[in-house]
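Only one protein chain is missing; all other protein chains are in place.
Labels run A, B, C and D following the written order; every chain starts at residue 1.
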């Protein structure tokens, strides 16, 4: 069976469990409605313009935050990885800032930007940035010593080394970092909307929650999940292109 | 529009941001906006929803919102902690009628608990600890002859209370509309209208602004207050319009909207109830001093 | 000597940042930006040994349990999924689906099944921080050297032995990267889980301070969270150095100059 | 016994199609020592990998002891051409050699004895507690050989196992391999570039043509069974044989 079929089968299994579990009383159907009811709620919601606006806002926040986080994470990661002194100086601060929950930043961003998309973007960037940065740092440290010596001997300058040696070595890590960051960014976009009240799916979820509209809450959550699945499909496609040489990818394509 | 911090430019509407929560309690402001009570006072109203008062108060103080909506006890606590806020008018009020309020203390169908005093030694869910709901439930227990100190409170968001109650994770919950309607539908038993037990016409929440805006632009604050009062009065006298407007900013289904109990929307704050809330909060240690009623307009 | 230098380098920037904060906030009137001096005072007043025992310890226990659960589940599942392209295709979309659901929405769902006690909080922590471990394990297992793989196949190295000596070891640099990411996510989730039905805990306390407008105390809590992060990161580094000594050794000589 | 019949292997992917093995048929009797020589890139490694069951053939069949090969065969050991990458960098030399014995379930005492013997035989008693990356290229290669010997396989495939060692060590290892072969009665398929080595070691030398590979020639080596570095290499029959093999390779290459 090919990959896509298996993937769809996996999702179908998941949906089926979601349908059966409440029906046989494994979870209370009133608070965890079966898949079919969620689907109906989703279909109803999809007929409203409000839903599509919210979806657009969330995707916008997400994409913007993710893009900033990835670029910043990669640039700073490669810089810190390539210049050990910078890392020695900043590592303790990084370790200190990293675990500060993005939730704790909510009052701060509200003060700065109010309930706007900008608030949420800041949260998204803050959370996703660390994911990328850390992966890049580890990736940069993974350069093969023989390959590094080769680059040094053949007079590759700092930039050429980054471009042709450090970057390709770190790339598998970066791809994982982006995949991690993509969902963290999505989570933070929705959470931010939920808590800060900036427009988007998160806000709709909160409104639905406060309105006791249980199937609608699940329908909106499903949309979040599907966005995550789409993001993964996209990063996997990118991975197959840019990491064609990597053992992880080529062994799968080959036999 | 012009910057709301300075006196308004003649002929230009003031852009005013208000932080609210997307719940039943704020229906009047949506209704007032719809009815044009704000625009006719040259206010271009923009309503933003946040998850709770915790996010709204900083927003108002920092000037991100000009006005906000928060519960009475939170505002009293904030004032005591030196947060520069100033109430401008009432938000919503309990109906004052025992058994017919818009919120209540519920136990599971078939539970042996019949009175709040039976909750001693049991666990009750409140939306936020050490806030107005907890205070109200304590009042109910006390009134029924129990010792509130013996009740264990745990914090759960309103939407998650009913599932927890049904699954037996907690023994009692205090919910407001629309969860009250859901609780009734699920067969839960209402054993008290705790807001009523806390104080007569309990002012549950208020609209407020920052002290800074109150001094720098009293004209705007006055116009907002007037418009807000008109909205409250309108909501009070047009319950069907309230039920309709709920459909625009919440996702409460039409059937539930038709049935749910609405709070009261008097224009004025019931000072006595605020005093009473403050006193009881003080006796519980939530406030260290007597309530500072300078908060009120 | 090198050690002293590294310590100096490590503390220089934080000290500089704190100094800047100290002076710029010295006469701050804004209630949400209290002077650093007040925050530090609040820190000393708030986090007494007693408070640490009643509020920080339970958090740490839940954190440890959740993190351990995530490690076990993430690595086990990651090895399975990384080792089989079919299983990966089958499960990946579902996992990606679950991964994209924000914790504040997940918690109520988990509460439906697990109630509101410590188990729920531990599972919430595990659910949130399992992803970097799982993903990195999958990638690490996928990316192992083919020649080593062939070596195992020809020499009949199978089952547990292969798992221990090839799969886990080859993936370990990546797994540890994931474990490190998970550590800080676990702290975030510790805070989030304590927003639901908690009666003690660091996150719970910080949230109560924030609701009670006790701003210096709130900042001191955020500070403590940061310190916790640093301590855990240092502990992590020690473990990593030891587990990956072959890896750092193999890559060491390039750093001699 | 080892039978290869009609073997064909085509590599495809990443914009390249290589017919590494065209049509190869050969039989290696039980307990014999066969050397394989052929130009670089002609498919020797590919052949070994197919025999070892590591690579599925495009067409044709490989049988070991009469059983068609579909995966790795028990009791078969390989010394890989990429000796460096075939050692576990996280295991010390001793552990690297010991691991297959552990997998085979040998008791500790026997393992220790076998490992000690094998390391001594390749001259690495002193290095047993080093990590592979602390060793020179030749030492790494000898660790790989020690691992294969300690394993006591029924069939042993060696892919240029002496490429990285000096002449003297090479001579010693050649004698070691012949001794092991005679002692254990193992079926040995030995790929080398060194024609002298092939003739000195083998009972038979198979010359492969350039890709797409076929058997170009199959020389039985009728030198006496007792061989020694000085005597055998001075034998006029040895000189004659190596001259013939050399000529054949020249022909194979230009074809």
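Simple rule for what comes next: contacts are C-beta pairs under 8 Å (C-beta built on N, C-alpha and C of every residue); 3 or more make two chains touch, one makes a residue touch a chain.
As the structure is a prediction and not an experimental result, all values here were calculated from the model.
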Q. Which visible chains touch the chain that is not shown?
A. A, C, D
Q.
I'm checking contacts with the chain that's been left out. Which of D:39, D:100, D:153 or D:202 qualifies?
A. D:39
Q) Which of D:169, D:187 or D:209 touches the chain that is not shown? A) D:169
Q: Pick out which of D:194, D:217 or D:235 touches the chain that's been left out of the picture.
A: D:194
Q.
For review purposes, identify every residue of chain C that touches the missing chain, sorted by number.
A. 245, 249, 252-253, 256-257
Q. When the complex is taken as a whole, what residues of chain D touch the one chain not shown?
A. 11, 14-16, 18, 37-41, 43-45, 81-82, 84-85, 129-131, 134-139, 142, 160, 163-170, 193-195, 246, 249-250, 253
Q | Hidden partner interface residues of chain A, rising order | A | 144, 146-147, 149-150, 152-157, 160, 164-165, 168, 171, 245-246, 250
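We adopt the following convention: only the chains that are shown with their structure count from here on.
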Q: Could you let me know which interface, A-B or B-C, is made of more C-beta pairs in contact?
A: A-B
Q. Per the centroid of Cα atoms for each chain, what is the distance between chain A and chain B, given in Å?
A. 36
Q: Any chance you could list the residues of chain C touching two or more other chains?
A: 32, 112, 145, 210, 250
Q: Please list all residues of chain B that touch 2 or more other chains.
A: 54, 58, 62, 157, 159, 163, 167
